[in-house]
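I have a structure I would like to understand better, so I am pasting it below and will then ask my questions one at a time.
Excluded from the complex is one protein chain; the other protein chains are retained at their positions.
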Amino acid sequence: MAERTIRSPLPGIFYRQPSPDAEPFVKEGDVIQPGTVIGLVGVMKTFHQITADSGGRVVRFLVENEEPIRPGQEIAVLTDAGDE
Amino acid sequence: MLEVRNGGFETTVQDYPGRIGMLSLGFAPAGPMDDYAFRFANVLVGNPPGAAGLEITAGGLVVAFHDERAFAVCGADMAARLNGQPVVLWRSYRARPGDVLEFDYLQGAGFRTYLAVSGGIDVPPVLGSRSTYLPGSVGGLDGRKLQAGDRLPLGEPRVDLGQVIDRRVRADLIPGYAGYNEVWEVEATRGPQADPDYMTREDMDAFFSHHWKLDAASNRTGYRLDIYKWQWARTSGGAGGGHPSNIIDNGYPVGAVNVCGDQPIILCIDGPTLGGFICNAVVAKAAMWKLGQMVPGWSYIHFKEVSLEEAIELLARQDASISEENLERS
């Protein structure tokens, strides 16, 4: 089982969904492609997309919606899509 | 010429002191948020302290040199590398044609870093300054932040490269930055609308003792602090409006703490120039650089009251310290 993490390059507030009433970008268990948006970081009144640099299955999020994050902080854990 | 391969999160051309004398037309001065690091970067490479350089916010910039130049990086640590070799902050280096300078994300305390190149960035001055003023889309490169593919013209260096490389800022003049969840002490004077006529003495005591959290939605226009229940010395703003924070519109000092309803907002160097809310304090000019290194969403501010005379003295000392005499051979 090859687990890897997605990090945020920026400090700010982490958002799992595009707007308060919307569905999350991705959920635990989803299989995602490289470049898939998994959340936003809001800082300086702008929103920066956090994307996966490789594909895989989303195992879990390490950060809650609207939680403040630091630069380099791990946001989510992925595993290879075939692994269980 | 400096070639931008990746503009990073928000990188702009700035000079110091920016576009001054234009407040009455509605132009904030712009310029570097941390003018201390910015000016020292210029001095390291033999430029006048105010020469145009780059403000790199939160990292991600990649540039390639096309000429042989001296350069220096001062400010927050973004693990800068020249052709893969680590670049030490507050130090000058030689870059050769084809060299690539890369900035990663923030590595610790601080939020902005400054790149000075000998000769300075030679974009055309607009209204007397090369500073990028994003709200008005003027200055810098087409009034916007940098992006991949941009080519920045460079000016003629004033001195020989050999004289200005391998120098560093004296260690005791390199400031330490408060870390995440830590408190910055920021010197400020009382503002034009403080106690006793607008706020109570207790309001001002609270203002100067509270640890104010910097909101994540803070940028070069304004630094938003937490909501506070002020007592107020009046019940309404009279002809200025219904709320006691309202006044008949007046000019805003750069660096003023503008209290909008219950929320204090520090008006930064891209901020509004005129408006109808009180300003209960003004950040000392010599302390403005600290705002540039605070991390939105993480930093706390403690305003330390200083007198007008103390603020002027701080500024004189700061200006005197940013000098060739305070560099050493590295």
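All chains are identified by letter, namely A and B, in their written order; residue positions are counted from 1 within each chain.
Methods note: contacts are C-beta pairs under 8 Å (C-beta built on N, C-alpha and C of every residue); 3 or more make two chains touch, one makes a residue touch a chain.
The criterion applied here is as follows: contacts and distances are computed from a predicted model.
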item: Omitted chain (choose from "Carboxyltransferase domain-containing protein", "Aspartate carbamoyltransferase", "Branched-chain amino acid ABC transporter permease" or "Cytochrome c-type biogenesis protein CcsB") - UniProt protein name; value: "Carboxyltransferase domain-containing protein"
item: Which displayed chains the hidden chain touches across the whole complex; value: B
item: Hidden partner chain, touching residue among B:Pro135, B:Gly155 or B:Pro175; value: B:Pro135
item: Contact partner of the left-out chain, one of B:Phe27, B:Phe111, B:Trp184 or B:Tyr300; value: B:Phe27
item: Option touching the unshown chain, where B:Ala64, B:Ala79 or B:Leu315 are the choices; value: B:Leu315
item: Residue of B:Gly108, B:Gly143 or B:Pro175 touching the missing chain in the full complex; value: B:Gly143
item: Touching residue (missing chain; options B:Tyr114, B:Tyr177, B:Tyr252 or B:Trp289); value: B:Tyr252
item: Hidden partner chain, residues of subunit B it touches; value: 20-27, 126-127, 133, 135-138, 143, 188-195, 201, 205, 208-209, 238-241, 247-256, 272-275, 279, 282-286, 305-308, 311-312, 315-316
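What we mean here is this: only the chains that are shown with their structure count from here on.
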item: Between subunit B and subunit A, distance of the C-alpha-averaged centres to the nearest whole Å; value: 31
item: Residue ranges of subunit B touching subunit A (in the complex, touch as defined); value: 9-10, 57-60, 105-107, 111, 180, 216-220, 295-298
item: Touch list for subunit A against partner subunit B, complex; value: 9-13, 42-46, 48, 68, 70-72
